[in-house]
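Only one protein chain is missing from this complex, and each of the others stays in its spot.
What follows is chain A.
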Amino acid sequence: MQLDQVSVRHGGATGRCVLDAVDLTLAPGERLCILGESGAGKTTLLELISGFRRPDAGRVRLFGMDPARAADSLRSRLRRQRMGFMFQDYALIEHLTAAANIALPLRLDGMAASAAHRHALERLADLGLSHLAAVSASALSGGEKQRVAFARATVHTPGLILADEPTGSLDPATGAEILRLILARDADAGRSVVVVTHNHAHCPHFDRVLVLRGGHLAEAGAPA
């Protein structure tokens, strides 16, 4: 994944520059933390990487394509095959069961319902959450929701996981547990991870930590 002189302005050409000619390269398997104050543009950066937003200048390259400029079908395929998402508010479909939520990326990619369900159950079993399979997402606790969201983000073995404040709504212990899951190098070691957060406590566990400030990305520890 590569960002090349990427800029984003909110509110048109005269608006505030949230990202100012940002360069970023992510190596395969690298686990990157992007720190930043509230309003620094962390979410904006994730939107760029996931192709939800077009940069006002510069270029994003992801698995050999520019997601913002690709056709919807290609961009969507990229998301459902190569990317896994986690969000602060979990983004589970509330009226579906945990298993159905986890099966969703596989279903969207055309897998038959029964096979997708089986994979979802296996994924739940891996995480020791088999007892939640038939529970409606709306009935889960926050920690359980984020575990299910993690299962959903990884069920299709994506090459890249993007997470926006994945621990933001959780107590420290649960948050640390979720982070451990995200950063674990077990089955799929080649997986890259980008986590954006304002929580410095997470930093030590990452391969690299960048700070987003004033529209620029800097190595952690560099002068403010």
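Just so we're on the same page, a contact is a pair of C-beta atoms (placed from the backbone, for glycine too) under 8 Å apart; a residue touches a chain by one contact, two chains touch by 3 or more; residues count from 1.
Keep this in mind: contacts and distances are computed from a predicted model.
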| item | value |
| --- | --- |
| Name per UniProt, for the chain absent here [options: "Catalase-related peroxidase", "Short-chain dehydrogenase", "Probable chemoreceptor glutamine deamidase CheD" or "FtsX-like permease family protein"] | "FtsX-like permease family protein" |
| Residues in chain A touching the chain absent from view | 43, 46-47, 50, 52-53, 72-73, 76-81, 83, 85, 87-89, 91-93, 95, 104-105, 107-109, 152, 164 |
